[in-house]
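Accompanying notes for the structure given below.
In this view, the complex is presented without one of its protein chains, the others remaining in place.
Chain IDs A and B follow the sequence of writing; residue 1 opens each chain.
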Amino acid sequence: MTENEQPLVKEQKEETIRKESTIDKSAIEESAKKGSKKIGVYLCRCGGNIADAVDLQAVADNLKEDKNVIVNIQDYLCSSVGQDKIKNDIEKGKVDRVVIGSCSPKLHLETFRGMAKNAGLNPRLLEITNIREQASWVHDKEDKTGVTSKVLGLIKGAAARMGSIEPLSPLAKTLVDRTLVIGGGIAGITTALELSDSHDVILIEKKPYLGGHMIGLSKTFPTLDCSQCILTPRMVAVHNNPRISMLTQTQVADVQGSPGDYSITLKHSPRYVDIGKCINCGACARKCPTGAIFLPFAQAVPQAYMIDMSKCSNCGACVKICPRDAINLEEKEETSAIAVGAVAIATGFEPIDPTFIEEYNYPSPNILTAIEFEEMLSAKSKTGMRLQKADGTFPNRVAFVLCAGSRDFTGKGRKHCSKVCCIYSQKQAQLVKKMKEDSQAWIFYIDMRSGGRRFEEFYHHTQEKGVNYVRGKVAEILPKSDGTLMVQYEDTNLGRKGREIFDMVILCPALIPSTGTKEIADKLGVSIGDDGFIEEKHVKLDPVNTLNQSVFAAGCVLGPKDIHDSVTEGISAAHKVSQFLGKGMILIPPEKPVILECNGCGDCVKACPYNALALEGGKALLSPLACTGCGICVPACPIKGIEIRNFTRDQVKAQLQGILSEAPGVIVFIDPYAYAAADIAGVNRKQYSSLVRLVSIPSVHILDADVVNAAFEYGATGVMLIEGITDEKLTSRSDDLYKKLKKDTRKHKKPIRYSHIETAQYEKLTDLLNVFASQAGAKAQKMSRKEEISDKEDPVS
Amino acid sequence: MKKEPIIPESRDPAFIEQVIKTPVGEKIPTCMQCGICAGSCPVSQEMDYSPRELVRMVQLGLKKEVLSSSTIWICTTCFSCSVRCPRGIHPTELMETLKPIAIAEGIKNRNVKFDNVFSDVIKTNGRASEFLLISKYSLTEPGMIKQLPFGLSMMVKGKLPLSIQRMENTRELEAIFNLGEKSREKK
Partner (left out) sequence: MKYSYYPGCAQHGTAVDYRISVGAVFGRLGIDLEEVKNWNCCGALHVPDRTVKTGLCARTLASARGLDMATPCNLCYSNLMRARVALQDSALRTMVNEALIEKYDGNTKPKHLLEVIVKDLGLAKLTEQVKRPLKIKAVPYYGCLLTRPENDFDSPQNPKSLDELILSLGAEPVKYYYKTKCCGGPILLTDEDIALGLAKELLVMAKETGADCIVVTCPMCHLQLDAKQKAVESKFNIRIDLSVIYFTQLMGLAMGFDPKELGLSQHLVPTHKLIAKIGGRQ
């Protein structure tokens, strides 16, 4: 849904919308017949990106045979020249419906629909057929004929469906002006503070205190200012801000509702001390015989004690002594419900556990991760902010081992560069030298990455401080009986193996998304990449948006980064949230079910996973705002009385007939989530068979045997359903859908498959497509041979 | 050691092809020269080129240097580099791949001699008798004579039997030894 599309009425009343959803069948037919239906087909060469693999002129010549179609080819349709051409044609009345053959609609559908609107055309009367990511980029360059024929089919299909598209307008829903920020690290804190000027915020944090990883840092590069000194004022500001509700020891348990209007269940684990009552007097801790009640650390926000139940003897001494009656040993895990319109995910990172790197012998005394090193010197220090070995003495020789688990393509570690380690290890080396001038600090690196303002200078400065740099990935760390550590490596600059003895070795572990990132992403309907980080809406141009318009992200949940960049993203996310909430309402796609006939059986009501249907006066009635448009009610209706607008059985069938009019192929119905995977496959040029024809539908659950049988009748050699949505309410029913379709289409004896593909699994997707295309092809050959034989054997009849 | 500059003539694109096409060669272009292989190698200090340098030379196609290097023969096949390489390159397996290529190119050294003796013993005998191996290898490698006292001490303990273990019929082994030739023809 785009800003280009405004709803008919700004605040639609629920009843009006309901009325609209129960129009009778003739109205749709009426709307389909209206107008002269001059379809303009515009094909984009995209430089050579499309034209090199597809004979666009041949496509155009073929399409022109239809008198109702005009065709035009441009070098770059997205350019102003290209757009002006279409705009002119619309304004002069040459066309009243538009089909564009270009790159993915994910990139430019908004652009083109905006242009259509300006030209006075309902934006829904313009659609894009993806002939780049899903055709020219993914098929054999030698197979130009095959790809051209595929593209011609796809465009014909799109034009056939376009002929009966309704000029719908989006629905509008009031937004809840409140934001949930998940994660109380520097990114989440920044997002919350920036938003709180004009919006209500709920900030939740899993730990008992704010500050995330940053509160566990010592000095911060490249300026060496103290982490807690710059962070504590911000944490206090969050605590004191009347528009921010700060909830520690809190996680998301469940998400209901839809973008702009979520009902979220939060889970609070017990602290056993009431934060509101605790005055931080410490009487309880002085009385506690087991040391179970404590303040996490001196500057912790909130400033309140907490109890570690694994240490508590339940003696009740603290309860008796507390002057504020703040302690409750019976406290249980609780839940609460909140309503929010937007969510910002700022759940950050965690270090990978380096135990799997067997040659580094972690954990062993005096082998630490960089995070452990930082904590020793931070506000959270347990050593009085002293750097010390297991025996309490200062380490005179310290080694820093970069890329521990990063840049690893074996599947054991992580592929990505963790980005901050080059600089923070140099900072840590400087700290060691600062603490004791004659100490030694060695940094073992593969590539010293210090791009950006002030960082090369920092590298240079660290060199000046006498830190020793070795270019070579450490091969092994062997603990010795005297507690020292032998580090073996190759100095690759010299091509010589080396061995050094150190008192302490610091591993710089790969930074990975924090535990639970996938669960949060699934609950909120956003994707993660194969590296586990949240996928941005656009890597470069929409860096803090996700594919869910009401969910945003900031900080290390989007990839490893430093404090500066986390803060920048926090500010950006706050701006984007504010922009989103500022509209006051959310536009909802109008491609919802329409109830054309109803016998009051209630099957659709039972089928709907979102309680969007109800029986009123013996008839099914839809609440469009609760409806997600999944279409599961369509096949549920025994009298075929429900259709999804603009994806009616007749419309999809018309599209299939067009697609298969040129040559037989494999029809792959694909939902928007898996469609994104196909686009990524395209960007990565993963090749698959040109027999594959992807048909974009809102959800695989709108399909029934009527449509699939039609596909087979029009010449599909196989049908595949690919679902990418992770909502269990739907995926739990996919198997039944598949079995039913298989049973009800078996007369064709053609293969049908179902697969679930998440956005990141684009390689799995192309593998599946290839395997299925060849299986379907083989089966088709076998059948045609059989038919030949039976033709020959059957001369009598 | 005098080092010749690398000029276009030093590089042999066909050699790159030959190695990259093998199952272990596929990942060689992704080497980032981190040196964990050379650092892990228990014998890299004995080699003229470390495993890291060897991979680089394969990337460049420096065929002559690669095939005449001591690296591929000193390798003890301990696989430390292979299990540690962050790019999934298997230098140990690379050495195994390069050995037959070097032999086919006519490289001669005592390791090749030993491998020849070993293969001959297996081909004709089916099993590796230490006695047979050592005595045959000693014929080409006179330095082996200083192993005599050690051999005697083993004999005393019954660990170097003069009776030679043999298979009954080694004709099948001939066919197996022809597999090397056959697999090269296929490619």
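Rule of thumb we're sticking to: contacts are C-beta pairs under 8 Å (C-beta built on N, C-alpha and C of every residue); 3 or more make two chains touch, one makes a residue touch a chain.
Source: prediction; values computed, not measured.
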item	value
Where the unshown chain meets chain B, residue by residue	42-43, 46, 73-74, 76-80, 82-83, 90, 92-93, 96-97, 99-100, 103, 110-111, 114-115, 118-119, 122, 126-131, 133-134, 137, 144, 150, 153-154, 157-161, 165, 167-170, 172-173, 175-180, 182-183, 186
Absent-chain interface as seen on chain A, which is shown	358-359, 361, 478-479, 481
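The rule we apply is simple: only the chains that are shown with their structure count from here on.
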item	value
Geometric centre distance via CA averages, chain B-chain A, whole Å	49
Contact set on chain B toward chain A in their complex	27, 30, 32-41, 44-45, 50, 52-53, 80, 84-88
Residue ranges of chain A in contact with chain B within the complex	359, 403, 407-411, 413, 446-447, 471-476, 488-492, 495-498
